[in-house]
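This structure is in structure tokens; I'll ask about it shortly.
As you look at this complex, bear in mind that one protein chain is not there, while each of the others sits in place.
And then subunit A:
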Amino acid sequence: MPKIRKVLTYVVLVLFAILSVWPFYWIAKTSFEAGGNVYKYPPSLIPYPATFSNYVGAWKTVKLGNYYLNTIIIAGFGTLLNVLFSLMVAYPLARIDFKGKQLVLFLILLPMMIPVQNTLIVNYLTLRKLGLLNTYTGVILPQAVTIFGIFMMRQAYLSIPKSFEDAARIDGAGELYIWWRIITPLIKPDIATLVVFQVITWWDNFLWPLIVLSDSNKYPLSVALVYLNSTFQVNFRYTAAGIVLAILPVVVLFIFAQRYIINAIAGGVKY
């Protein structure tokens, strides 16, 4: 590669890397700054003098622990149902022959094109009828089935040779046992991918909890931070500390499970 192109490549990549990471640095810096420094202009590029007091303050005054717990409950149960339902629907679609399979596949794929806004109001009314407004169940249930997950698990099930289940059948294993104990363990890496992907998706989830939950004590972090930020009751240093704590789990998850996430996204084209 000619030298000038190599230099240009690096210039572009370094600029994009800085653009991508700078906001994280800036919010982290803000979260370590003391009282008056936050609004100082020109801003200092490093937090000096640095302090941990914003984290203590954020944890104590804005019930961050509570929002954290809400997020974990919603993301945890949401992901669990996403994975379970994906495995259930995908298994017959991949490994059992039955009439109307193509139709089922088509009907599952169809709603991918339809904008979320079309279902918001009716789902709100349905949840109200079911008495599920302002509950975690109400947040999770309408998003418990993920089309992406079904297709991903189907692809994984398709890759397992039929001989595995035949061998188990000869040994007298039942169909349910074959599904849960023989075939499903073989696609563990794909399940891990789906789990990581769904946890990140739930952590990001905003619109639906905003609509369903009316009690701000039940908000997950994504909604709570917007709420705190827009009420202006809270010092921005505390919000910044809250942001850092809210991003931390997904960033750590990403760093350890990078391969899985990238596989999930790169694989999306195939379905």
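Criterion: a residue touches a chain if its C-beta (ideal position, glycine included) is under 8 Å from a C-beta of that chain, and two chains touch if they have at least 3 such contacts; residues count from 1.
Rule of thumb we're sticking to: contacts and distances are computed from a predicted model.
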What protein name does the UniProt record of the undisplayed chain give, "Succinate dehydrogenase cytochrome b556 subunit", "Sugar ABC transporter, permease protein", "2-oxoglutarate ferredoxin oxidoreductase subunit alpha" or "Helix-turn-helix transcriptional regulator"?
"Sugar ABC transporter, permease protein"
Looking at the whole complex, which of A:Pro115, A:Pro161 or A:Pro185 touches the chain that is not displayed?
A:Pro115
Write the list of subunit A residues that the hidden chain touches.
1, 5-6, 9-10, 12-13, 16-17, 19-24, 26-27, 30, 39, 41-43, 85, 88-89, 91-93, 96, 98, 104, 108, 111, 113-126, 141-145, 150, 169, 174-176, 179, 200, 203-204, 206-207, 210-211, 221-223, 225-226, 229-230, 236, 239-240, 243, 246-247, 250-251, 253-255, 258, 261-262, 265-269
